[in-house]
Structure formats: structure tokens, C-alpha cells
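What follows is a short report on a single structure.
A single protein chain has been omitted; all remaining protein chains appear in their positions.
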Amino acid sequence: QSVIDHFGVGQAATADEVAKYFSIPPSGQGLPPGSGTAKAGAEVFANSCAACHGDKMQGNPAKGIGGDRLLGGRGSLASKTPVKTVESYWPYATTLFDYVKRAMPFSAPGSLTDDEVYAVVAYILSQAKIIKPTETMDAKTLPKVAMPNADGFIPDARPEPQLYR
Amino acid sequence: QSVIDHFGVGQAATADEVAKYFSIPPSGQGLPPGSGTAKAGAEVFANSCAACHGDKMQGNPAKGIGGDRLLGGRGSLASKTPVKTVESYWPYATTLFDYVKRAMPFSAPGSLTDDEVYAVVAYILSQAKIIKPTETMDAKTLPKVAMPNADGFIPDARPEPQLYR
Amino acid sequence: ASRIARAETPKAPPGAVLYDVPADPTKEQGRPVADGSYGTRSQFETEVRMRYPTPNENTSWSLTPLDKSLGNITPSGLHFERHHGGIPTIDPAKHNLLIHGMVDQPMTFSMADIKRLPSVTRKHFIECSGNGLTEWNKPTMKTVQGTHGLLSTSEWTGVQFATFARETGLKVDAAWVLAEGADAAVMTRSIPMEKMLKDALIVYGQNGEALRPEQGYPLRLLLPGYEGNTHIKWLRRLQVSDKPFMTREETSKYTDLLGNGKARIFSLDMDAKSVITFPSGDMKLPGPGFYDITGLAWTGRGRIQSVDVSVDSGKTWYPARLESLAEPMCTVRFSFPWMWDGKTAVLQSRCTDETGYVQPTLKQLIAIRGDNGPFGSIYHLNAIQSWAVSEAGDVTNVHA
Partner (left out) sequence: ASRIARAETPKAPPGAVLYDVPADPTKEQGRPVADGSYGTRSQFETEVRMRYPTPNENTSWSLTPLDKSLGNITPSGLHFERHHGGIPTIDPAKHNLLIHGMVDQPMTFSMADIKRLPSVTRKHFIECSGNGLTEWNKPTMKTVQGTHGLLSTSEWTGVQFATFARETGLKVDAAWVLAEGADAAVMTRSIPMEKMLKDALIVYGQNGEALRPEQGYPLRLLLPGYEGNTHIKWLRRLQVSDKPFMTREETSKYTDLLGNGKARIFSLDMDAKSVITFPSGDMKLPGPGFYDITGLAWTGRGRIQSVDVSVDSGKTWYPARLESLAEPMCTVRFSFPWMWDGKTAVLQSRCTDETGYVQPTLKQLIAIRGDNGPFGSIYHLNAIQSWAVSEAGDVTNVHA
């Protein structure tokens, strides 16, 4: 492997090392085992999320908190005051799993079990009326969730041709 | 005066303002009134200089001091261990006046009267056997002092032609 | 308890140390040369970064005092910040970069490994794509620090991504790279492989020394001309892939919701932009006379070609001087000599980059993207900035 070892620095990474990390694309590749339902998720949310995002996921702009609103805003995107939430704006449910697992709860990021993440994701999606309250979220079902704004994104049209000299 | 006032910033400086400063070239232009002799200078030196430059002007390399040697070294300049002092190296006596008045005594720069500066300069030059112990140093006599190494300086010959590719 | 009034102890500004000020500094010795020192700025210099008052201080930003900026480089201590989980403290001896995914050989590089690789040094700006987000509807921030302070320029030192790619090999379908930070946000962004191979740098140096903690110590991604959020700080991992990952930061945030309800995704390049930093908002001109108008121009798409200045609200434009040869994806300082007659004036700058793109007016931007800023269109506000000068010499932020 003369190309790889050209400079001779760095170590081959083992599968174990790589397995410590995750990032979940829309295909769901890399979603961990485990599952959760809205019911279980309601409890996770109440315990670990509601303080910052509000008990109705309405957000909490209080000093020291500043948790985003997670629900509502459907149909507002083309208005002058669009409301962008998980419900109204996010194109992929996999992003919700990935983000909650990596960065939430804000005060103790990465502290939830995979079951808890599946559960709270199920709860948010069900409160958003994107899935039924009874659906189980796991590595198979999550990538199939159809988000309301899935078709809302378009490629960057910049540089805008009108703006050339 | 459209050229001077082009940007319109800055103030015309008065003669009084300018008179606060000095820098004495070999012509002696700007030397202040006053005078001094080696005799008076011996006392100035003992009181204000000897602690750092040594009672025989031999220098004092002690920690916290580091005063230069001021005497000796004549004839050493072309050797492998040249000794550069006021006596052996300095081309102009006016420089001695200018420097002592601006920067010495190191611990209280600018604290000497012009008479004291003339006097200590006279003392150093007389100890260096450059002037007679009886000569008075003032704005007229100082620029005429012939320093031993007055002809010792040549223009910069760099860049040295040997060193081109 | 003692009730004796005490004079308030004077405090040195951040980054400075307080020393006595002698009546005449030529008459007494100054401070000695210290052994083992790392210098500080003068106690008379007071400009600082200003935090934008987000509710949560750990996901917040601070702005560079561009009104006080000189030349081109931003002092590292005043580089703008945007953190989503605070500033982590990372021991470089324990920090590694993992490169895996669609590569021939997944590899880990220690900081020592990375520093053994051939390095390059390049001067680039970083601009947050949210720079100016408060200015969509009406002039909001008072100073240029507030309107444009999410912009800083540094000399960056590090290793080209291409060098790492040669070490690990790339699979034929490799088209995107996910970069991940080691902060509490475990920040992730997907970057097109084309960009990564063109000019992406994995940097450990900033302005001649190690990266500052706020800029990602010990390692960050540097993507010349890309929006700031993509320059992943505290970089620990690069995952090569055939598709983007659609992370929260590249879907929920950093997309541009247009008036029609559709949002532009992967709007990565920062468009050409310029701003006058002197005179600028909240300053006061002492009176009619000469003023050297000066500011910065930059573009994410190459080099700045030219800058024009108007003192009459865009009715007439004159070319400004460029202070130095414009470097790619780097700020360049411009200046314009102005003899103020004491009447009201509106000062503007407008740049053109080497692609021929001309910095737009806010009206032009809104005509294209819609009138929903800053709720929909938050990012990429690169409109011409206007500063009004009153007859009294007061300079204010206006939409003109």
C-alpha cells in the first residue's frame, strides 16, 4: 500500500474505533438497534426535554434556556412570518434521531440510551401528527417516516444571474 | 498654503514647542548655553555615574547594572579582540554630550543640568586624554574636540559584490 | 463593618495589564524585558467582542469590533465566535482525527501525526452566513460590529484535505465528507468532495501560533469562502460518503427559506460583500474636512476585483483604492478620500468580484428571495450597507 504509507504517519483505524461514532443519513444507515414508542417517549420528554422546550413543545425563550419550539407552523412557510419547526420544516426524521442522540438534552448531551432516543423521537413525531401515537420507531421504520416538508428543499440557485454586472 | 493644509489635520508647532527637544550633530548646532570642566565633572561622575561605569570608567558588568566601559582600547580596533569605548571608538564628542543629556544617568535619565553634562563630558574626555584636564567644554569648544577614531568610519560597502550569484 | 469609601480600583481592559503611567516616560526607566513572556495589548485599547444576547450563552455568538479594525487580519483575541455548545477545553495530546467511510484504509491521525504532514499557510476570511441577519427589515444594530461583526480574517496553517485523502485512499463513489466536532454540540456538516479536494484545509495554526480555543483548538476544518458553520471546529472525524447526511445544521438551520415556501439547501458559498468600517454607525465626525473612508470587501468565490464608494446614497459611484493585492477568499481593505462639506450624506460601498458578480442592494435581494427575512431568509444577507451622516456629524445605520 505505497500510496497510503507515503508519509508514514497515522495509524490504521480498527472497526471498534470507527463503531464509537455515528451519523445517520436519510437512508437510516448506521441507526442502532433498539426501538421506542410515543408512550415511552412522553416520559422521556417530560423528564429530560420539557423544561427547555415547553410541555407542549412550544419552546422556551427564557434567559439561560432558549430551547426551540418543536411543533406547529405547517402551512406558514410561504408567509411573511414562517414558523420553522421539526413538524413544519424538517425534511428527514433521521435527522431528529441523529441530532437528539448527539446534542440533546442540551445540558447532558449524549446521555440518553438509544431506546430513549427512539422513544422521544416517536413522541415528537406523534405530537406533530406525522406518525400515529402507536407506531414504533426503530432502524427500519424511522427512515420511512414521510415528513411534511420533505419536498421543501431545492438546490442553491446562487450566484443569482440577475446580480452580475 | 494649500499643500500643507491639504488634509487639514495637525497643528502648526510653535518655536517654544520645538525648543523643548534637542539632538546635537557633529556641527554642535543646538548645543545649549552653559559650560563645564573636568574638575566639576569628576564630582558629577563620582555621584551619578561611577556606580555603574566604575570609578575608573572600567565598566561594571554586575547583575542589574551592566554599565559600559568608557575608557581604553586605543590601538585595539584592528585586533581580533577590539575594545570599543568612547576613547577608542567614538568619532564625535558631540555624541557624548547628546547621549549623556538624553539617556544618562541610566536610572534618572535627563536629570542633569546642562552645566553638569558639559562637566562630566569634559571629565570623560580628559580621563581619555583627548582633551587637557584644564579645558572648558561649551557650545563652542565641544564640536572642535578631535576624537582619536574620527576617521575610523567608512560607508557601508554592502551588498558585497562577491556574494552575488 | 468599615464604611470608609474606597476609590474604585481601576481595572485593565480584557487582554491588557495595568501599569502606572509616568508623567514623562523619558525621565524614568520603563518595564524591564521579561524572560518567558507572552505580551498583552495596551491598557488604553478597549475594543472587545460583543455577545449577541441570545437567551442561552452556550449557544450564542460574539461579534468582532470591525469599527476598530486596522488592515486586514483580525487579532486572534477578537475573532468572532459562534458556538452551539460552548467552548470545549481539549488536550491536544489526546485529540485525534479519524478518517473513515468510503476510503481504502480508515485511519487515525494524532496531532503529532498531523503536524508531520506537509502544511500550507493561507489567509482567508470566515464569515457566519447569519452575519447581518438583524438587518433584513429595518436598520437594527447601531454599529458595524453589530451589522457585520460575524466576519474575521486570519492566516491559517494546516494540511490540505487532499493530503489526507492520498493517505487513506478514496472509493470511486466518494462524493461527500461529513465533518464532526468534539464539542457538546458534536457539530456535523456534509461537505461536497469537490470542495474538499479543491482547497479544504485541516488547520491547527492561526496567525502564526496554535488555533485559539474559540476557533477550534486544536484542529478545525477551513473551507475557504464557505459559510462559517461548515468550518467545523474541534474537528475529530471525517466520514467519506456518497451522499450528504442531512444533519440538523444543514436542514433545520443554514438553509434559505424563500418567499415561495421553498428553501435552498447547501447554500454554502458566501457571496461578494463589502462594508465601510470608517466612518460607521455610532461614530461622530468632529467637523467638515478630510476623511479617509475605509472598509473591507470579500467574496467566497475568488478574488475581489474592485470596490466602488458612494457618498450620495448610491446616485454616483467612484472607484475606491484597494489596499493590497486581493487574495482568494480573503478580505481586502479599501479606502476612498472624502472631503466632507458638512452636509448630510449617505456612505455606501459596493464590490465586484472576479466572476463579475456585483454586491446587490437589499431591494434586489428581497426581490429574488422574498420579504420573509429574518424569519425565512435569515442567512446570506450581503446587501450594500448604508451609513447616514447628519449635519452634526453623527453616523447612523440606515436603509437607503
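Letters A, B and C mark the chains in the order given here, with residues in each chain numbered from 1 onward.
Basically, a contact is a pair of C-beta atoms (placed from the backbone, for glycine too) under 8 Å apart; a residue touches a chain by one contact, two chains touch by 3 or more.
Quick caveat: nothing in here was measured; it's all calculated off a predicted structure.
Here the chain not displayed is in touch, across the complete complex, with A, B, C.
The chain not displayed touches subunit A at residues 6-9, 102, 106-111. Where subunit B meets the missing chain, the touching residues are 1, 3-7, 9-13, 17-18, 21, 23-27, 61-66, 77-84, 86, 89-92, 94-95, 98-99, 102-103, 106, 109-110, 152-160, 162-165. For subunit C, the list of residues touching the undisplayed chain reads 13-16, 19-22, 25-45, 47-51, 53, 57-58, 60-62, 68-79, 81, 83, 85-93, 116-122, 153, 155-157, 182-184, 186, 204-205, 207-214, 217-218, 234, 290-292, 294, 323-324, 333, 335, 337.
Simple rule for what comes next: only the chains that are shown with their structure count from here on.
Taken as a contact graph, the chains are arranged in an open line, each linked only to its neighbours along the path.
When chain pairs are compared by their number of contacting C-beta pairs, A-C comes first. The geometric centre of subunit A is 77 Å away from that of subunit B, both derived from CA atoms. Residue positions of subunit C touching 2 or more other chains: none.
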